[in-house]
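With one protein chain removed, the remaining protein chains of the complex are shown where they sit.
A, B and C are the chain letters, set down in written order, and residue numbers restart from 1 in every chain.
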Amino acid sequence: MADLEQFRSETRSWLEANCPEEMRQPVHDEKDVYWGGRNASFKSEAQKQWFEACVEKGYTVPAWPKEYGGGGLSAAEAKILREEMGRINARPPLSSFGIWMLGPALLKFGTEEQKKHYLTEIARGEIRWCQGYSEPGSGSDLVSMQTFGEDAGDHWVVNGQKIWTSYADKADWIFCLVRTDKENKYQGISFLLFDMESEGVSTRPIKLISGNSPFCETFMDDVKVPKDQIVGEVNRGWDVAKYLLGHEREMISATGGGDRATSLGAAMNRQGELDPVLRAEMALFDVDALAFTAMSEKFMDELKAGKGHPAQPNTMKYAGTELNKKRHELIMAAGGSRSLEWDSEETDGGKPARSWLRTKANSIEGGTSEIMLNVVAKRILELPGA
Amino acid sequence: MADLEQFRSETRSWLEANCPEEMRQPVHDEKDVYWGGRNASFKSEAQKQWFEACVEKGYTVPAWPKEYGGGGLSAAEAKILREEMGRINARPPLSSFGIWMLGPALLKFGTEEQKKHYLTEIARGEIRWCQGYSEPGSGSDLVSMQTFGEDAGDHWVVNGQKIWTSYADKADWIFCLVRTDKENKYQGISFLLFDMESEGVSTRPIKLISGNSPFCETFMDDVKVPKDQIVGEVNRGWDVAKYLLGHEREMISATGGGDRATSLGAAMNRQGELDPVLRAEMALFDVDALAFTAMSEKFMDELKAGKGHPAQPNTMKYAGTELNKKRHELIMAAGGSRSLEWDSEETDGGKPARSWLRTKANSIEGGTSEIMLNVVAKRILELPGA
Amino acid sequence: MALYHDDDQAMLADSASQFMAEEGSIAKQLRHWRDRECKDGFGHALWKQFGEMGFAGMMVAEDDGGLGMGNVEAGIVLEEIGRNLTPSPFLTSSVMAGTALGHASADLKERWMPGLVSGEQVYAVALDEGPKHRPESIATRAERSGNGFRLSGTKDFVVHGASADMIIVAARTSGSDSDENGVTLFAVPRDSGGMSQDAVRLVDSSVATHLKLDGVELDGDAVIGEVDGGREVLNRMLQAGRVGAAAESVGVARGAMDLTVDYLKQRKQFGRLIGEFQALQHRAAHLYSEVEIARAAVLKAQQLLDAGSEQADLMVSVAKAKAGRTAGLAVREGVQMHGGIGMTDEYDIGLYMKRDRALSEFMGDAYYHAGRVAQLSGY
Partner (left out) sequence: MALYHDDDQAMLADSASQFMAEEGSIAKQLRHWRDRECKDGFGHALWKQFGEMGFAGMMVAEDDGGLGMGNVEAGIVLEEIGRNLTPSPFLTSSVMAGTALGHASADLKERWMPGLVSGEQVYAVALDEGPKHRPESIATRAERSGNGFRLSGTKDFVVHGASADMIIVAARTSGSDSDENGVTLFAVPRDSGGMSQDAVRLVDSSVATHLKLDGVELDGDAVIGEVDGGREVLNRMLQAGRVGAAAESVGVARGAMDLTVDYLKQRKQFGRLIGEFQALQHRAAHLYSEVEIARAAVLKAQQLLDAGSEQADLMVSVAKAKAGRTAGLAVREGVQMHGGIGMTDEYDIGLYMKRDRALSEFMGDAYYHAGRVAQLSGY
């Protein structure tokens, strides 16, 4: 305990010295987030300074081992760092799918060589990763994927198409599920890594209803992938994918609660008196939202303690995303005609409407609500049948 | 049109002369309803007088042909009679499953002899009927019934058990679905009629959560049923049953709307100020309820005109019963602790609570909400699959 | 009156359905104009076709050159507009302004009716004065000035205001903001000095304005109906607008439902059509039930309104609330059941979601109208 208190005071001093004032403000838009990668540029000197200070301490990935560019912090220390960063509203120095997704998979399934190489790149923000899971024909039914990697001796030749690859047009490398055995459904998939600049890779952004294009279609046309660019064993990529999907749901569950933690009605910027029926709907929503916040906290506490049912993240993801959609429906209702505006200055370019539309993906991406309910029915309630 | 106006004024005079003042009040409880039958007795002289006047005119079943004891009225005339009775709040002179259910089946499937015999008995309130459809193992899956009628030459020998036979302990005869062929699922069922005083028939009332026992279990132990006591052909009873089920849903849809026609919030007898959140919930409910009332009206109008999808009664039954359950939830909430009382005088013996519990059966009896949704999905939306 | 369309109405429905599917389709109209960032948010050519078809002036009395039809008939056209997401000034011009002008002087009618009937002119209404619909309270002032009036105030959510040749403005000629009396309606021509508009594109690609009246001078003959007695005409305009928006919402709900049910019959997952999954079947069947209820409620409200019934006001609010909630359910279920592609701009289902949002807000959302139902029911 004494050690932890010392760590806290050291952390506080270090943050005081290294986190610029400008980096102690909420993230307003996409540009305030530094994603790293080959083509990255800093938005400001302060952003650069803060990133570099963190890289030096390993604080872009505080809990990863030091030898892979991490901070080597214990869980308790990492929590203190989070708390102290939260206290001063410090922005994350680096965001990336490498940190959130590939990293955890490599830590569990990667070879020592891979960890050294890829994790360090991620920690230092050198390579920006994207994810190649879904295909047009395989949404919830992920395992029906068709993208095929043909064995060509020392490499695979990959052909196919991925969809919903986040920021594929800006990413340097992709981690990608590829079928390497057409006979075996689950045990015929491999988890491959390759450079997006490889010959035969092309991307096309997908325009969403929110007007943004954070996702791409990615096409692979005779792409050569060396045999050592695989995580886990050949044809056992589904294990890696499942682990990552679980991790993703856990992450969505654990971190998605940001703005759900507060009372909607209290947080809302209202003009005039609230319609009494809308007020009642908000009150009933706030009961749900505040109760869910307690469940988030309980979930995190149980996770740390190794308690709780392993399928619980599915419940969390279901309830959390459905609530978030409803929250934004109510925000739109409270905002009235003003919140309908699509590109006005007063709405900061249609933020309420675009955010509202964005939330509709919450219950689709990372496993639909329907899939979550299936899993809860089967694995927690142990209901019979297919 | 002139004829109808004349009919209206004649009807008005006839009602004036024949419907006693006492019979022009809302039905307060079960005893205010005359069900007829061998053991029936009138609650009052007025009830008897009104019943007998109606029997004479055929107005217990105004639209049935005169030769079967009906009033022989056209649809337009029957509507006028309904309207005129409604105008003075006249009670129905006779209620019975014979009128609502067996009658329509006999009119469609019965022989001339059967019609003469049974319909006249029903119209004159001489025989009270009950319905033998469900069995303990076959709820929604009606066709899986096990009660078996063995062919013994000039009669069947029936063995088995029925459940949910309404007022079987008070009924004189039963119309009953019996399996007469074990090989054919649908085409192995016959629609039999028999006397509840037949040897081997016994009943046991089922106590419900509302504290009442309107239903029975009915046991058949080597019951002999003469061969002429069948409606429709042997092994084609499912056609009769399906027709009746459709008719039942139509009836529930069409008549169940009684107290739904009014605004809940307006109708409620409230003490003190209404809680604002409860008020909002009531307001949203009233939107649904008043909208549904419009659908009821549209449905009835379309029915009369032969328009509308034949599976529409399933929609009506689903929406109407779910709404009625919600209505009573809100009535209970508005009534607060007073409405929790189970047998106090102030609540007329726990009327709010018992009615509330009674409504829970609405979405089960006559086809569950789940079955209704299945049917709508298949027959109206034409969705694929089992 | 039977609660279904009579033969004439059924014929109208057929022709409106065919016309809108052919000429007013999403590809031809909504996407076309949206992708060109059209300043009007709709096509004038189509609006003239509305005139040729007789739709534009359908609610205008026959004496004034129209077809003298009612809210039921306008609702038929609006339901088809909703199904096809057809952008047009029909609701603000033909239904709302048309209803109000029906109560105007002969001079005003002469000035504005021909352009409406022919579809050559576009009219808008300026009622809201904040982000939520609260027409009980009107703060915009109209002071006597010479023979006429001088209008000052601001209005929001003036749909098609930027394209409008004339805007009907509700202003206060006496009393305080929330007084029942003292309201007057004005037909304000687009070029009136002192009127300025700030156009904003909305989520559904329509264009509305924030309107500013900075001492707008109007002749006395710009008054629709009676000075200080405009509340009644305003209410009629509101009722027509509300039940019209409700009819369009039912169309949006049906369009979204149809798209979705079709998708359930095509999309395969886990080796089965997703329409085979019972959970989706039940949700689709529930949605169907809600849509049928909303349709009936809207038709009932239209009939009551056309019959001049006292119950019309209550039923109009029921219809607007129910249709809005139902369309909301339809588009949410639609997007969710479409899965990932439902989030893409390429598929139409998202367009239904956007239109529903704007339409539900227009002339009062479901919360507002549920509150009105409670009030009108005495609780």
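Just so it is clear, a contact is a pair of C-beta atoms (placed from the backbone, for glycine too) under 8 Å apart; a residue touches a chain by one contact, two chains touch by 3 or more.
Since we're looking at a predicted model, the values are computed, not measured.
Looking at the complex as a whole, the chain kept out of the display touches A, B, C. When the full complex is taken into account, the listed residue touching the unshown chain is A:374, out of A:47, A:147, A:203 or A:374. The omitted chain makes contact with just one of the residues A:76, A:152 or A:291: A:291. Shown as candidates are A:157, A:251 or A:274; the residue that touches the absent chain is A:274. Seen from subunit C, the chain kept out of the figure touches residues 277-279, 281-282. Although one chain is not drawn, its touching partners on subunit B can still be listed: residues 134, 137-141, 144, 163-164, 206-209, 211, 271-272, 275-278, 281, 325, 329, 332-333, 335-344, 350, 353, 356-357, 360-361, 363-365, 368-370, 373. Residues 263, 265-266, 268, 270, 274, 279-280, 282-284, 286-288, 290-292, 294-295, 297-299, 301-302, 304-305, 307, 312, 315, 318-319, 370, 372-374, 376-378, 380-386 are the ones on subunit A that touch the missing chain.
Everything that follows uses one rule, which is that only the chains that are shown with their structure count from here on.
Ranked by how far their CA centres sit from the centre of subunit A, the chains are topped by B. Centre-to-centre separation between subunit A and subunit B, using Cα means, comes to 57 Å.
The distance from the centre of subunit B to the centre of subunit C, with each centre set as the mean of the Cα atoms, comes to 43 Å.
Per-chain Cα centroids separate subunit A from subunit C by 41 Å. Among all residues of subunit B, those that touch two or more other chains are 279-280, 283-284. Counting partner chains per residue, subunit C shows two or more touched chains at residues 277, 370-371, 374.
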